[in-house]
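Only a single protein chain was left out; the remaining protein chains are all shown in position.
By letter and in written order, the chains are A and B; residue numbering begins at 1 in each of them.
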Amino acid sequence: MKFSRRDLLIGGAGALAGLALTPVPWKLLSDVSIWTQNFPWIPQPAHGPVETKYSVCTLCEGGCGIRVRMATKYPVGVAGVRDHPVSKGALCPLAFAAHQLNWHPRRLREVRHAGRTASWAEAQTAFVKACGEGPTAIVDARPGRAVSSVFEAFTRKHRGSYQVVLSAESQALTPYAGWSGVPVTSLGYDLENARTIVSFGVPVLDGWGTPGRFTRLWSERAAGAADPQLRLIQIEPSLSRTAARAWRWVPLREGSEAALAAGVARTLLEEHLVGAPGPMPRSTLAEAAAQTGLATEAIRDLAQRMVENRPVVVIAPDGNPAIAALNVLLGAVGAPGGIVRKRGDVPSHVSADPLPGSFRAVLVDSTVPWEFAAQNDAEVFRFAAWDGGGDSAGWLLPAPGFLEELTDVPTPPTSALETYAVAQNLVAPPTEIRSAAQFLLQIDPTLPAVEKVIHARCDEIFRTRQGTVYGEHPLAVTKIYSAKHLEEQLRKGAVWMGDPPSPGKFRCELKEWPADNRAANATCWAASWAPPVFPPLATKLYQESNLREPPAGRQA
Amino acid sequence: MSARYGFVIDLDRCTGCGACMVACAAENNVPPAPARATPRTGLTPMLVHKVSNGMEGAARREAFIPIACMHCGNETPCVAVCPQQAVEVDKATGIVVQMPQRCLGCRYCMAACAYHARYFNWWDPAWPVGMEKSLNPGVAVRMRGVVEKCNLCPARLHSAQEKAAAAGRKEIDPADYIPACAEACPTGAILFGNLADKNDPVFSAAHSADAFRLLARLGTEPKVYYKSQEAWVKALAERDSVRPTEAQHG
Partner (left out) sequence: MRRILLIFGLGMGLALVAGWTAFPRALYVRREQPLEFHHKTHSEKSGLTQCDSCHALGSDGEFQGIAGVETCAGCHAEKVGTSKAEATLVDSYIKPARETPWLVYSRQPANVWFSHAIHTHRAGLACQDCHGTLGESDQVRTYEQNRISGYSRDIWGHSMSRLGRAPGDGMKMSDCEDCHHRHNVEVGCLGCHK
């Protein structure tokens, strides 16, 4: 039999017909379509059970409680903690994506020196050598932590100097500290008892202090009401988010805050709107009007509004003394609803930006803003979890990132009540990571370990027999049976809050109206956010929408 | 009894912070934007718009309007146009469920949606190396070429249903189901609940005098209500676009 091409074609046709009666085409179609939906370069989430753990966010001083969903080793979601006494269940927009920060492209994963990779051993040698050659400074932006006492202990023993960089929120309280002798860390704002809040450009509804504290308060007592229980007066040149929601917006000319404060003070005194006498500002009302661009009537009206619904408190964006003096005049210092004194005096430090004096070496903690510059001649040992960019002649030391380090959270600067929490580390850091405390402990093993300091603090709190531990349920300290039990609670995400202080007055001595006429510093959004980078999902806010301006000097 | 999940968003409380936008993206495994993404090509299932009363200077007023899928209950436009039946109105919950895996990417639904609440995956999702370990296991990751939108966080609904089943209950505990946006809002502006339940706070809020819906005249019966005491904000309800006319930032 001779097979021709025709036979092949006929055979082929038969094969095709037969194939249609086999699973081949149908199964291939099904499988290929499944394959097209499972391309290997599309990332897949992990399989497996998800647990819920609690900790505290440490990306600013706010101390917000967080509920973290963990898929075994890694966090897969962050949310607020309902009924948390400090943060009231709320978080700032960035916190919801903070669990992704540890994989940010700018994450520091190796020691770097003068642009090349180095080792911890080299950094340690260099630091020890530097300490031997001259005075060293350790710069800390979050004093009061357990880590801070390790820093202080080191500098005391090794011819060093412990320096603190205060945040703008802390700086805003420095005038009162100066006038009363009470340390800055002992002062706070008693917002819960205020009925009028006057903010000079402070974004109280957009990321100031512990964000949830005031947003919840304002939402309960002021939002949507024509005649609210809590009146928010926002004084700033442009219509910010806070100004847009405030009860009154006072649009003054940029840089004229001190002038307005003086104008209002003059009105309060001349029209006898305040009880106690006070120093009269030198400038006249007309001068204030000219500088601020507001009519004299508007300034007088503002003064009236401030005292109509008391207690009133004024919030300044920084240590502008004229704005602080207004608080003194209004009787808002040392009184409920105003600037109050928290229990327990923790020694304060003067903000050291720039550093006083000259140093051989400067160790900069990861909480210090990236823009902080030590002097040119010092050898800088910069701890950071993310690279903020720019030239670095000094040492860049990879520090723990989000939830990678056991640390404690002292009272936020703006809080009226003492609080203490422990931010439990939920994630194991990559191998090359070391915290500043670990670095110093390796150099001097006699220093106290962070865990020991936290343990001692829990012990202290337990022995005061006051306050309440807010975990799953509130528990008075008097009902806690041991310091260990208290520490265990805190390590599981609870927070201790002290009892309100007994009414102890403190007085500010203000002999004359401050002459300082400097402008108050405007803050861009997320000014309190410590890392030099934003979580990648922040692009939703400024790149994928027009909701916010792109962040100044930071990248997602 | 079937539920009708919806929102009442208090525009007097919304400060435009954007927490809802970020929380939504994190919960639903929405990728961060590639460098070339813009507001037109971005993926923002929850999107907060800034609006103003159009005046300048001291008379200017601004507000913020969070917009996500309205879960239209009547003649749902996107459902009507989809050639793939990739979207349906869930009978048990009233949620308009988008199944990106069924979508063929024709984007007809994006044209049909009067609220511009649907977003196209112009690119394959990409996260920095290692960041995929932080993805939410309850939500599938999409690929390029498909449309996605707010689905009222079904992962959270599923968790609530599973919890109820394990505890021997047929109905979920309402406290167990709250979408990421409502949970994240720091002022409590976003109220979520079952509009079919008269005892649910969202029911009375939706029926209050200050409540309104956007483009109600289209008759799609959205399940997202807004409320405000400001007349100029309420007047925006029937306007064609809530996008500001001038370039806005901040």
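Simple rule for what comes next: a contact is a pair of C-beta atoms (placed from the backbone, for glycine too) under 8 Å apart; a residue touches a chain by one contact, two chains touch by 3 or more.
In this text the structure is predicted, and so the values were computed from the model without any measurement.
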Visible contact partners (per top-of-document touch definition) of the missing chain: A, B
Residue touching the undisplayed chain, where the options are B:Val30, B:Cys69, B:Val139 or B:Val233: B:Val139
Among B:Met55, B:Ala92 or B:Ala111, the residue in touch with the chain that has been omitted: B:Ala92
Contact set of subunit A toward the excluded chain (per top definition): 7, 10-19, 21-24, 27-28, 30-32, 34-35, 37-38, 44-45, 47-50
Subunit B residues that touch the omitted chain in the full complex: 88, 90-93, 95, 97, 99, 101, 138-141, 151, 154-155, 157-159, 161-168, 170
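Throughout what follows, only the chains that are shown with their structure count from here on.
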Of all residues in subunit B, those that touch subunit A in their complex: 10, 12-13, 15-19, 21-23, 25-27, 29-30, 32-33, 37-39, 41-44, 47-50, 57-58, 60-64, 101, 124-125, 127-139, 141, 143, 180, 183-189, 228-229, 244, 247-250
Subunit A residues touching subunit B - in the complex, by the definition given at the top: 37, 39, 41-48, 50, 69, 71, 73-80, 90-94, 96-97, 99-100, 103-105, 205-207, 211-212, 215-216, 218-219, 223-224, 226, 238-242, 244-245, 249, 251, 525, 535-541, 543-549, 556
